[in-house]
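I am attaching a structure below and will ask some questions about it afterwards.
Selected chains from the complex are presented in situ; the others are not included.
By letter and in written order, the chains are A and B; residue numbering begins at 1 in each of them.
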Amino acid sequence: RQQHRFHSPKACRLENLRAQEAARRIDAEAGCTEIWDQNNEEFQCAGVNMVRHTIRPRGLLLPGFTNAPKLIFVVQGTGIRGVAMPGCPETYQTDLRRSQSAGSFRDEHQKIRQFREGDLLVVPAGVSHWMYNRGQSDLILIVFVDTRNVANQIDPFARKFYLAGRPEMMERGAREAEGRSRSVSTGEKSGNMFSGFADEFLEEAFQVDSGLVRRLKGEDDERDRIVLVDEDFDVLMPERDDQERSRGRYIESESENGFEETVCTLRLKHNIGRSEHADVFNPRGGRISTANFHNLPFLRQVRLSAERGVLYSNAMSAPHYTVNAHTLAYATRGSARVQVVDNFGQSVFDGEVREGQVLMIPQNFVVMTRASDRGFEWIAFKTNDNAITNLLAGRVSQMRLLPVGVLSNMYRISREEAQRLKYGQPEMRVFSPGRSQGRRE
Amino acid sequence: RQQHRFHSPKACRLENLRAQEAARRIDAEAGCTEIWDQNNEEFQCAGVNMVRHTIRPRGLLLPGFTNAPKLIFVVQGTGIRGVAMPGCPETYQTDLRRSQSAGSFRDEHQKIRQFREGDLLVVPAGVSHWMYNRGQSDLILIVFVDTRNVANQIDPFARKFYLAGRPEMMERGAREAEGRSRSVSTGEKSGNMFSGFADEFLEEAFQVDSGLVRRLKGEDDERDRIVLVDEDFDVLMPERDDQERSRGRYIESESENGFEETVCTLRLKHNIGRSEHADVFNPRGGRISTANFHNLPFLRQVRLSAERGVLYSNAMSAPHYTVNAHTLAYATRGSARVQVVDNFGQSVFDGEVREGQVLMIPQNFVVMTRASDRGFEWIAFKTNDNAITNLLAGRVSQMRLLPVGVLSNMYRISREEAQRLKYGQPEMRVFSPGRSQGRRE
């Protein structure tokens, strides 16, 4: 099934890739947000960017939507979130009997979705979502933003629209390109979507007074995009996993029509952190788990997938290329030596990638990775909901496909040497360490 | 279902939108054509343009095809048209017994399609169509041209190829960009598609003499693209609606294979002008009618939809944004105050939009509208066959989805204030006027 994605309108400069650190950091009341530089050559070429949120306990990332779809990997922590899927009414109810205020109230709201470490979460373009750290430790999220995705109809820049607060602006490139006549520098607080409307319009639309409208507009709000919630917050959230139905405090109402049962109960997450889920497992080498449209069908809507990898000490990832997607990889732990080669046979990257760094590997470019002594773990996002990886060495590889006659003539080697090339490496995707260099016949 | 559409290759400047009037006007024998300036920033960004035809009674818009799909809204008038759907042979017949010439002749031709005020008509890319004003008053058509549609494989400019006549050139941008070596100014008459071929080629292809070839090429034709038909015209057209079958003058032949029955009988129009069809109706506020792929399946082929709106005196359209499409709105009557806000919370438009003006509202940008005393009516074209509108206030809104705990912390308000924000506005999409500003607790 063909994917549709925009390539760069002009030639990409891909002869000199770099492992990138986050470029900017914005502190908020209950956490911080770091963003990579979307103007670097390879991110621009692929039309992608990365963001890292660190949310402290009881921290709430304010709701907002972006004009491009996102995948979020939960590096650490647990929490809950709400995703405003279109057409899905507030069919969930929470009784607020236990709050400290007098009386009780049944609040109706969207489905509250739980998540934990190792989960891959999907956020479609134009759909609002918020996230809350319900745990005791920091919640660390890696957010992959697919700007060149077909869902984005504007331009190759991500724009996040907040429903509340006054978050500091992150996206510099678009504003500079916009050439706003008023001189504006990054670091200036922007408003939220209500800030730009006339007060009387908002008073009439919401049927509230001007004091509440000022609150809506975030006047004097210095907390930025991650806020510390008040004491009442937890008692206002459902206790149990929203997957469970019970006669207790949390009641799911009947959906009103078949359509809601389809879209509104769609699964928007898949765990790829746990070793039991690995698609590839080598007890001496490591493991790889994939989330694609096969095991997370909603990925079809955003045309993205992800791969979580773990390489043990000195293990090697087989040389391979991705047929139909770019790869944006974030190192979550350890370090590795990585080599990437282009169509001219030139090395375009040869160096270390370590925890906290991001590397973009273009479609069809060939890559090999060898973990350091400490091992290496990563999350790689791919611009296709079914990314196809072609291996060049090993038990399932391009070499095995080729007849020995073709191999002999490709490399001017004997048939025996051709067989060695085909069958020498018995392992498949992850190679265990400890095989010495060069095995002589 | 994902839509596919190109975004702008470079950053869009969208901080200063404007309500646009038509920029150029070309007079023809039986009407005139006005075109908006496709080079203005926001139209370029979205890759769209608008054209308005005014066709006088007995006026015929010459057949032609464009390299981009179009939606046509019939603001006023009635008429007939022909659309040359590929693979659909001339299976309609009209007996020309009543013509003034001697003898009779059975003419075989395409299906003749009727239309009237309030109809939304679809014209796929590369497909030829003509239109005729059969009524007593002027026929006024608003044509939305979707240049950045995936059906257009050339460049972000609309090119209309005429089968006859010598219409004055409208599209200046493409020609300038083409940098024709001969100095050519807009206003010069271009030919039709036969003009550029050698006479002997055309004589041989059509098996006609050179005199008829000169007619084909439109030599000395000063009528431009809307011509006044001769007296015989009406008797050569079928009397009854082509939907009706009868033994009379108009006979529909049997289709030859199943395929023709599918494509060739496809409905290419949907009425959204009449109040009975409204999807949203507020007896004190107004109404909105939508044509999308649900009620006009052929829209799937062009990936477009439209919304016809009517706001009564001082009524308000709920603050909302479109998740997955740009909007190009044309005001057909009255006026309104409109505010549009971007992702930085900045107002990018705050002013009046009145009859005859066009406003582009980018994907995800938030918009509010309040009709003036005179009321406000519009036709809005959207770049998605199923445009999703997310409302921010009212009975079905993003506010209702959010738990009161989240709302309280978003805006630093009490739970009671959060409930007021959620439930204060009981109306849904169109808000009736007359509720005074600010309702104090």
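Definition applied: contacts are C-beta pairs under 8 Å (C-beta built on N, C-alpha and C of every residue); 3 or more make two chains touch, one makes a residue touch a chain.
As the structure is a computational prediction, the values presented were derived from the model and not from experiment.
S.K.: Copy number for the full complex, please, knowing 2 are shown in place.
M.R.: Oligomeric count for the entire complex in this file: 3 copies.
In this section, only the chains that are shown with their structure count from here on.
S.K.: Can you give the whole-Å distance between the Cα centres of chain A and chain B?
M.R.: Result: the chain centres lie 38 Å from each other.
S.K.: Give the list of chain A residues in touch with chain B in this complex.
M.R.: Contacts found on chain A: 4, 6, 9-10, 60, 62-63, 65, 67, 82, 84, 86-87, 89-90, 94, 96, 99, 101, 105, 107-110, 112, 125-128, 130, 132, 150-157, 159-166, 169, 173-175, 177-180, 190-198, 200-210, 212, 215-216, 218, 221, 227, 229-230, 232-233, 236-237, 301, 303.
S.K.: In their shared complex, at which residues does chain B touch chain A?
M.R.: 2-15, 45-46, 316, 318-319, 321-326, 339, 341-348, 350, 362-364, 366, 368, 370, 383, 388, 390, 392-394, 396, 398-406, 408-413, 415, 417, 419-421, 424-425, 431, 435, 437-441
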